[in-house]
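Provided herewith is a single structure, encoded as structure tokens, for subsequent inquiry.
All protein chains but one are shown in place.
Now for chain A:
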Amino acid sequence: MANPSTDTKIENPALAEPRNEGDQNATTTTPKPISSPSVFVNSEPIRPEQVENAVKFLSHPKVRGSPVMYRRSFLEKKGLTKEEIDEAFKRVPDPSPTVQGATVNQDPQPKLVANAQLQAPAQAQQTSAAPTRGVISRVISQPRFHWTHAIYAVGILAVSGAGSAVLFKNALIPRLKSWIRKIASEDENGVVRKPGSKPSATEEAAAAAKTAAEAAAQVAKASQEMMDMNIEEKRCFRNLMDMLEVQQREMREMSFTIRKLEDQTNSSSVVRTYSQDYRLSSSKQPYTNGMAEFNSLPGRSSLPPASVNSSIPPYPKSYIEEFNDLSSNAYQQHMPNSGVAPRSKPWEAGQPPNSSSTYQLQADSDLGNINGSTSRWQQKNVRIAELENEEESKVGPYYSSQAPEQTARRPWVPPQPPPVAMAEAAEAIRRPKPTVQKEQQLTSDHKLDQPLNELQSVTDISETGGAPEARPSEIVEELEGNC
């Protein structure tokens, strides 16, 4: 060790004290044969229990897989001296080349010799270690046993699985088939034997199967009836839609004629009539009540709820401000999309307005009840708007100018309608409108020759005004869904 050299070298003056102190240190425990006068050397003897713990630590399979540096560092952190660590490394042979050459050859223990012989195959492959398994002591063999155990387990599982599958295929299924055939044949025979023979279990089974089949047939018939009913429903709803279309057309014609009249008479009041027209035309739509005031442009009646884009200036400031507060960004007046960016991720700022505006809507729904309901309301509006736009596009030439605008103005696809759980909140906003919707339903009902039960019940409920709020939405949803 290095201690003898320090003895000779540290003959400097002013080290009389350290010498004494070194002796004092040695008296605390059994004095080591080499006692150093230098204070800066650890002169504690090797503590056997610490070495034992270190040996156990180093023998652990997980530790054996870690670099030597980490093992040393760990032991040093635990307070072992260098000598103790070296001793522990000696006792637990290490496959790393730095320790192997010096320690393994010198140590006379038989365990270590056997381990040394096995170290070469140990590093090679597990298959080559197979013949030596019987010789390996527990210390080294544990990891390999683990491996072979795992392999055996996997193999057994696979074999058992395959065997059971084969068994099932070969044995059980033919049995089933034969049983079924038996039943069928017995059933035939059973009809002949019926008057005189005891009903056997198979016959009972056959009878049960028969009834099951009959039940299935009935179910099929019922479902068929349901289908027919659905088709009829669809037909009726389509009729309803046609009626609505007709009404809408009439309304528009009226508005146009009025406009023409107004043009002829007074040009300054155009805006007012436009807004009136808007209100008239929007009366069909049950949702634009709250938003009516901010869009007075002509022909955009179906659009305003969908105008999340920045192109329409008179967007309600309160909405944006609320959004701004949440995103704490003051520059969002005309770019509601950019208000979304800090919330999502800063590096996603380059996305097209479609997705960001949908995100905005979805974000709105996350904001809270009020905002969520407005967003849902907007989504509903959009779907109705889309429907009506489709109708309008079929309608006439003077709508063509609007339709492309509208379709162009809606670059984004509305998100999926949220679950009906929130419908109550949405209805709170829709409440003013159902009255108009009711009128339309009544009129349409009168026009229909074959009112469906459902529709009748719906109108009844809406007339009573009990739980009408839920119904219009459902009708609308079905309208959207079916048509």
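Here is the rule we use: a residue touches a chain if its C-beta (ideal position, glycine included) is under 8 Å from a C-beta of that chain, and two chains touch if they have at least 3 such contacts; residues count from 1.
Assume contacts and distances are computed from a predicted model.
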Name per UniProt, for the chain absent here [options: "Major facilitator superfamily (MFS) profile domain-containing protein", "DNA replication complex GINS protein PSF1", "Peroxin-7" or "Translation initiation factor eIF2B subunit epsilon"]: "Peroxin-7"
Hidden partner chain, touching residue among A:40, A:147, A:179 or A:256: A:40
Candidates A:52, A:76 or A:263 - the one touching the absent chain: A:76
Hidden partner interface residues of chain A, rising order: 2, 5-6, 9, 14, 18, 21, 24-25, 38-42, 69-70, 72-73, 76-82
